[in-house]
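Please read the structure below before turning to the comments.
This view holds just a subset of the chains, kept in their places.
For clarity, chains are labelled A and B in written order, and residue numbers in each chain start from 1.
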């Protein structure tokens, strides 16, 4: 099953429009290409709706938010809703500032989302829960389950909470992924890239829960495989092997 | 001959001003450094003309175009024309939106270009031809030849159409490069980096056609060499080896 979802992405090579943060653009583009999708990244309000209409999916990531980008995100989100393609929101750092929090609220009001993906602190913030953000990675599975249920219910969307275990909720169905590797937390943009891959998987046919779970599983196994490579001695050498591993199982 | 052009770049280490897209800045800077040039990347309208006047060449790449950048590109392009240094345009995604298409037209009207480098779909768009952009990579050599002739004629410039084979036209002379590797299409920014290297090569003495052809050939051979490395198992491990290979033949 997992294999089928990823294979479909590779067959269809969905074009994913990213309005994302400047830190991770290059890594996200290379990671999505390896996974089997096709990245496009446009930010100008003059063209984001048009770019979205050419695309099969839209990812909104607020990691380096600025004024012009907010308007672009709303325009792109509305265009995506009009043509009925999946929209994923990654509310990076939403609890950190009133600005990010406010922009998230605006996006949540004006754009119908398919999946919201974040860590426990970010998702908890969206449903006014307190989570000790210092200890995000050790947030228990039970807490994560409660949070994704609340997010999914409140915003009528899928929710994915990443952490040592990833916990998702789609259509009131909660599921857990246990693949992954601690090196993912030692490089920048690993969560951001996952948002991009989830968007790509959501564009192909199939059951939403299975598509999300297959992607989480593939992503974590790619990290495990890369980390196990004898040449990987730290986060620097992990990155290229991880990108390679995202392509694992693809026919050459 | 090819060797001489690249050697001259390495001797002179031309400073190339890039106004380019945010996805590829880091990769482009590292690739140009390995090739033998020296990158500078400024975007503010307050300084782009001054930065251009310090430089030996200018690259304009519209991949993540935004409002302020358009004005910066025009100011930099005019400064480059005034001091007579080469200007290369990479019309990334020009057919995708009216905004990009319009900005390209404005640059083409206000700045005298040395070379326009793009894929078949992008170049065809500039001369109002239809190319099935889904099949860009399989655009025949005959089509590419027709397109570069039209672009070169219409805009009185050199034209380079990248693809499985690269086809160029300079001074009515058409030429083909056959080096390269499919992995170049599996990483982001490979075309963007080529635009940077072409700009660097155009700054040194010599016949324009020979300079462009030497650069295309070197670039493709570097990709071949990197892809053949036994440690390269996919796009992730290809990237560092490709950057290394761009420095091939350089004295240490």
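FYI, a contact is a pair of C-beta atoms (placed from the backbone, for glycine too) under 8 Å apart; a residue touches a chain by one contact, two chains touch by 3 or more.
These figures come from a predicted structure and were not determined experimentally.
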| item | value |
| --- | --- |
| Complete complex - number of sequence copies, 2 represented | 3 |
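Rule of thumb we're sticking to: only the chains that are shown with their structure count from here on.
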| item | value |
| --- | --- |
| Cα-centroid distance, chain A relative to chain B, in whole angstrom | 32 |
| Complex interface listing, chain A residues touching chain B | 22, 25-26, 29-30, 33-34, 39-44, 46-47, 50-51, 54, 68, 231, 239-247 |
| Of chain B, residues touching chain A in the complex | 21-24, 26-27, 63-67, 93, 96-100, 186-189, 231, 233-237, 239-240 |
